[in-house]
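Every protein chain but one is kept in place in this view of the complex.
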Amino acid sequence: MFEDIAAIEHFVVMILLTVLIVLTLGIIYLKDLLAAVILSGLYSLVSAAIFVAMDAVDVAFTEAAVGAGISTIILLGALSFTKREQKPQKHNNLPALIIVCMTGALLIYGTLDMPSYGDGKSPANSNPQLAQHYLQKSPDETGVPNVVTSVLASYRGYDTLGETAVVFTAAIGVLSLLGLRRRRRQEDPNLTPRQRRRQQSEDT
Amino acid sequence: MYLALVIAVLVALVLVLTRALLGPTIYDRMLSVNSAGTKVVILIAAYGFLTGRPDFVDISLLYALINYITTIAVLKFFEYGDLGSGAYQEDDI
Amino acid sequence: MELLVDIVSGIFILIGCVFMVGGAVGLIRMPDFYTRLHAASVTDTGGILFIMIGLILQALFIFDNPMAAVKLFLVIIFIFFTAPTASHAVAKAALMANIIPQCQDGKSVVDKSLASIYHDKKLSPTDAKQQVKTVEGDDRV
Partner (left out) sequence: MEFFALYNDWAVIVLMMAGFYIMIARHNLVKKILGLSIFQTGIFYFYVGLGKVDGGTAPIFIEENEKLTEAVIYSNPLPHVLILTAIVVGVATMAVGLALIVRIYEKYGSIEEDEIQAIDEQEQINDHNGHADH
């Protein structure tokens, strides 16, 4: 019974990762940036399902709210200020492809002596006693049943403070780059009369 | 039973993704993204039951809402070419 | 008792699976955008209703976890509000972008296209059809 459940979990994660690879190929080949952004939103949705299948429910929550929600909307906003299509490229991509294949082959060679997926006795899970300490002492020391929350907010609270500083800095950077003033678009000859009327009514 | 449900959801997800990759118009892609979001909601709910701990159904609840917000944002971008415009004119039906 | 719950919820989940996979096959096989929209949106709403009813039965009687049942019920409510709204928005956006519903023989369903009324370009039906063809060939609309 136990073996069966583990095999099913591995199977689900494998199928979902393959789906992600196919989606990535779609993002590479699509010329329309809006379609690529839509596919990347789908990518985030599927990736959060993978996090659930890997037992990382808090990560799945964050990925759903931040990855699928906010980043898609940020990308759409950036596209609404810039262009929608990607120009065809003249030069060949062969050197890039060779570099990527070589790096990938080296990395795959590096994985050959890695512990297999789901191995409870792998060095990452057993050797540093830190994770065991968190799992055993966290209810007594912090009183929070969710270990991820207790580590994030209590044991490694300064980490989270630093993360907040990074997000704050990024917000300041975006505001100073784009400004708070209302941006005015230049007149686009391809607009239909209806869209032009709408723009004029917005500007006034 | 849950295994059959999970496999059915995965099959449906793969079919929907095929439409998202093939889709001739961008509206087909949008439709299949919306549909795939529903499939992912079912997948997460069923996965909780499969592993015997159905406490994490909140995630699928969150998904149902996020999926809707994404769809509406993209469609607003289609119609107005902008996310911020609140102008809704009388010739809209 | 448990056997009865298992059988009833299994039947519900089976019906839901048939709806869902059928809708996905329809999304692949249907010829034009609006029929695909029909296949996807209707079966999504129906399928999630049946599957969630089956899971609610399981959560209440087998897992003894009423909180999960309440959450699943909320999922049903949200999907019932949001899925029809989203498909309506997709259909409206497509209509405003001049994608015209077509019969099987390729003729436009509406004589003077609704889309060209919405759109400020006043197209004749033949022009509109041509535009639909170019739209289907092109990746972008």
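Per-chain numbering from 1; labels A, B and C assigned in written order.
Basically, contacts are C-beta pairs under 8 Å (C-beta built on N, C-alpha and C of every residue); 3 or more make two chains touch, one makes a residue touch a chain.
In this text, all values refer to a predicted model and were calculated from it rather than measured experimentally.
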Omitted chain's touching partners, listed by label: A, B
Footprint left on chain B by the chain that the document does not show: 51, 53, 55-56
Touching residues (missing chain, whole complex) on chain A: 2, 5-7, 9-10, 13-14, 17-18, 20-21, 24-25, 27-28, 33, 36-37, 40, 43-44, 47, 50-51, 54-59, 62-63, 66-67, 70-71, 74-75, 77-79, 81-83, 86-87, 89, 93, 96-97, 99-101, 103-104, 107-108, 111-112, 114, 116-120, 122, 124-125, 130-131, 134-136, 139, 145-148, 151-152, 156, 159-160, 163, 166-167, 169-171, 173-174, 177-178
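We take it that only the chains that are shown with their structure count from here on.
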Centroid distance [mean C-alpha coordinates] between chain C and chain B, Å: 11
Rounded Å distance between chain A and chain B, as computed from the means of their C-alpha atoms: 17
Shared-contact residues (touching 2 or more other chains) in chain C: 139-140
Residues within chain A bordering two or more other chains: 32, 34-35, 194
Chain C to chain B touching residues, read off their complex: 6, 9-10, 13-14, 17, 20-21, 23-25, 27-28, 33, 36-37, 40-41, 44, 47-48, 51-52, 55, 58-59, 63, 65, 67-68, 71-72, 74-75, 78-79, 82-83, 85-87, 89-90, 93-94, 96-97, 99, 118, 135-137, 139-141
Chain A contact footprint on chain B (complex, rising order): 3, 6, 10, 13-14, 17, 20-21, 26, 29-30, 33, 36-37, 40, 43-44, 47-48, 50-51, 56, 58-59, 62-63, 66-67, 69-70, 73-74, 77, 80-83, 85, 87, 89, 91
Residues of chain B that touch chain C when the two form their complex: 1, 4-5, 8-9, 11-13, 15-16, 18-19, 24-28, 30-32, 34-35, 38-39, 41-42, 45-46, 48-49, 52, 54-55, 57-58, 60-61, 64-65, 67-68, 71-72, 75, 78-79, 91, 93
